[in-house]
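The other protein chains are all here in position, but one chain of the complex has been omitted.
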Amino acid sequence: MQMGLIGLGKMGNNMRTRLDQAGIEVVGYDTNPAVSDVADLNELAARLTAPRTVWVMVPAGEITDSVITQLKGVLDAGDLVIDGGNSRFTEDFKHSADLAEKGIDFVDAGVSGGVWGLKNGYGLMVGGSNEQIERVMPIFDALRPEGPRAEGFVHVGEVGAGHYAKMVHNGIEYALMQAYGEGYELLDARSDIIKDVTGTFKAWQRGTVVRSWLLELLVRALEEDPEFENIEGYVADSGEGRWTIEEAIDHAVPVPTISASIFARFVSRQEQSPAMKAVAALRQQFGGHATKPSADG
Amino acid sequence: MQMGLIGLGKMGNNMRTRLDQAGIEVVGYDTNPAVSDVADLNELAARLTAPRTVWVMVPAGEITDSVITQLKGVLDAGDLVIDGGNSRFTEDFKHSADLAEKGIDFVDAGVSGGVWGLKNGYGLMVGGSNEQIERVMPIFDALRPEGPRAEGFVHVGEVGAGHYAKMVHNGIEYALMQAYGEGYELLDARSDIIKDVTGTFKAWQRGTVVRSWLLELLVRALEEDPEFENIEGYVADSGEGRWTIEEAIDHAVPVPTISASIFARFVSRQEQSPAMKAVAALRQQFGGHATKPSADG
Amino acid sequence: MQMGLIGLGKMGNNMRTRLDQAGIEVVGYDTNPAVSDVADLNELAARLTAPRTVWVMVPAGEITDSVITQLKGVLDAGDLVIDGGNSRFTEDFKHSADLAEKGIDFVDAGVSGGVWGLKNGYGLMVGGSNEQIERVMPIFDALRPEGPRAEGFVHVGEVGAGHYAKMVHNGIEYALMQAYGEGYELLDARSDIIKDVTGTFKAWQRGTVVRSWLLELLVRALEEDPEFENIEGYVADSGEGRWTIEEAIDHAVPVPTISASIFARFVSRQEQSPAMKAVAALRQQFGGHATKPSADG
Partner (left out) sequence: MQMGLIGLGKMGNNMRTRLDQAGIEVVGYDTNPAVSDVADLNELAARLTAPRTVWVMVPAGEITDSVITQLKGVLDAGDLVIDGGNSRFTEDFKHSADLAEKGIDFVDAGVSGGVWGLKNGYGLMVGGSNEQIERVMPIFDALRPEGPRAEGFVHVGEVGAGHYAKMVHNGIEYALMQAYGEGYELLDARSDIIKDVTGTFKAWQRGTVVRSWLLELLVRALEEDPEFENIEGYVADSGEGRWTIEEAIDHAVPVPTISASIFARFVSRQEQSPAMKAVAALRQQFGGHATKPSADG
């Protein structure tokens, strides 16, 4: 089998390795000519035998938009584009409709696994028709983890469903991370009692209710830097957590832990919180002009 | 009428002024001899005609404990002690039982109003028997705001009820402050749209649903320092907010906004959040060794 | 002065009364012919002398869209449309641009006060140019509360700013309401201690830190129905709370209390929570097949 792959960053490159290992011929394109197999998308299209399959693995938003628009120009009816990036599921409807104008098929694929995917395989959630998914199944089988297909791959629904599922996955992920973070802080706060924080997390890896892959990563992190001396408590967030909240709001789904985990990230990036300035100012107003701890109402 | 008043800090002193204005004779005691009318509690007791009334206005916890123990020593059966500090309501049960051993009555009084109480009067929530409350009603009438008694004073229940009500009052207060803080930050975040943040809060003072005394204080604060340039986003918290959460937990009462407002204060005082260090470390583990914004999941 | 008013429901009708009282001639239109002064918008336009001012007071979204489209058809260059409904501020940009094509001015007005506005006046937050606002200032002065203009009216910024401020106002409002609700539940949970819940809220009306208009309304509600026997714990939410969260998410503003108050409303409307079914199912899986309270972990 043969396919195009657009975007050869760390993630794209790792995926290429897995695809290579599975005997799938990959023609790669990247804006960085040093890693690209072809000069441009025209050459990419020319190098692939129709009906072509092209996997897009570039940042969500404008770049994905632009790549898909260009692919519409160089591909033909019967070709198939897979968006494996972190696009918002609502974008899939647009991209699918756009490509359909020229008879080009579209499949969306949510991909989880980070840098570990190279070794462990990638968890895949895909959206499209049965026929479309079947056609590119060898690619998904190459990328997904070893073991039963159903434990690392799911055909979630029609187009958009894959990215919707990935969005929810990431929302859950945020809350899981925050939960372990709070647990860490609770252990860390009682160094008078807890003499082995790393050992405690380590011991949770087997038999306990909280065992998970994230827990294993936390153990790794603590073994590398037991006091997190080289880590700033500054946490970025990507679009998917935010979209999860927006979806929740649109459909009246209460998501207190997912939203709390997003807000904790927002706060982590603030030098000064305007909200807390206002609260401090209020406290000063009713409690007297010194901001003494005893001043509350 | 005549009474003792222990604790002549800002709050105690302001209360003394209102009591004086109402014609109540106050014998004050403070550990600071410069402001104290008497040398010690023995002299305080000697200066008051039995049956005596003594208002305790000192920091909650050990200091209140100590003062009440000392009062038990110098007062007689039939005297009455009012704890007007911010004691936990569970302490009232202890203090009441302790004083009862010697036949001394006990009333707890939650007092709200901060530095404005001098001018506006203090909102009062009191606990005790009908007879006890009636006996010291002139004091409460002197301290409470002008207007109908029922709009600034309440006999909430037996001993402890006053401080319980004050605790809940402060829990609500925390959440109200946080709500305005979040609103401030939302206005502040869109300086491209909102050209008059102070004016917006100012305009909410009449006619709107969010008008309140805290809103008026926020307007004052903004008029003094429209960008909060001289305010740190660092907010202390007193015991009452914490006790509110503990009570909620004990009685299975969901308090998402009150707890969120406490947690926001906790975070405001952290240089670095251990929890967010753990989250950042996790993110680094699965997303690659750089903490790039695009690394999620 | 003369103006058109579209939408004569409870809110529109109350506003009309205030406008009448201020000597402003109102030509009203409503789809209900029984309350409408004119048969259609053509007749409305005909009855007003150019340059006309028309206030739109209809439900946000499609109905407002439709009315503004129709007004574009019947009004002329130099006329001015005010949208006083609860439109999303982003809609204002669209409506303003649309009307501008024909030289019609547009002003957005956030209006607060509910049914009390008739008596108390309406809190107003408006967006538009200085010239536009000045032109319709008599209308705002008629609607706003007595007292200094700046305490019930604000020109927040260019078009959209009025509805943005109103959106934030409502976000704050949600959190304030939830805060009092939590406080109510905390008092209600300890009927062994708190013997007068209504009296406690009533006493908070003067002197305390938590005094507010919402508190006064809560006292009214409790005096009508002290146990809330005739009230379901079912709370709707309008668009503005949701938009507040979405704005917060878009601009990385942490809004834990506002989001908690929205989620509490979502939960209040669920017969059964799918999330809690999943949690119960998980608990059953690890704790044994009976869902016994002691099964955790």
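To keep things simple, chains are lettered A, B and C as they appear, and every chain counts its residues starting from 1.
What we mean here is this: contacts are C-beta pairs under 8 Å (C-beta built on N, C-alpha and C of every residue); 3 or more make two chains touch, one makes a residue touch a chain.
Here the structure is a predicted model, which is why all the values come from computation and not from measurement.
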{"item": "From A:28, A:85, A:152 or A:287, residue that would touch the chain that is not displayed", "value": "A:152"}
{"item": "Sole contact to the chain not displayed, among C:92, C:108 or C:173", "value": "C:173"}
{"item": "Chain not shown: contacting residue from B:48, B:159, B:231 or B:255", "value": "B:255"}
{"item": "Chain C residues touching the omitted chain (full complex)", "value": "10, 59, 86, 112-116, 166, 169-170, 173, 177-178, 180-182, 184-185, 188-189, 214, 217-218, 220-222, 225, 228, 231-238, 240-241, 256, 264-265, 267-268, 270, 272-288, 291-297"}
{"item": "Contacts of chain A with the absent chain, listed as residue ranges", "value": "89, 112-114, 117, 120-125, 144-147, 150-158, 160-161, 164-165, 168-173, 175-176, 178-180, 182-183, 185-187, 189-190, 193-196, 199-200, 202-215, 244, 247-248, 251, 253-258, 260-261, 263-264"}
{"item": "Residue numbers in chain B that touch the chain omitted from display", "value": "208-209, 242, 245-246, 249-250, 252-256, 259-260, 262-264, 266-267, 269, 273, 275, 286, 297"}
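The rule is short, and it goes like this: only the chains that are shown with their structure count from here on.
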{"item": "Centre-most chain, if every chain is reduced to its averaged C-alpha atoms", "value": "C"}
{"item": "Label of the chain whose CA centroid is most distant from the centroid of chain B", "value": "A"}
{"item": "Numbering shared by both copies at the chain C-chain A contact, with half separating same from different", "value": "same"}
{"item": "Angular offset of chain A relative to chain B [C-alpha, multiple of 5 degrees]", "value": "180"}
{"item": "Inter-centroid spacing, chain C versus chain B (mean Cα positions, whole Å)", "value": "32"}
{"item": "Inter-centroid spacing, chain B versus chain A (mean Cα positions, whole Å)", "value": "46"}
{"item": "Junction residues of chain A, two or more chains touched", "value": "256, 264, 267, 273, 275, 286, 297"}
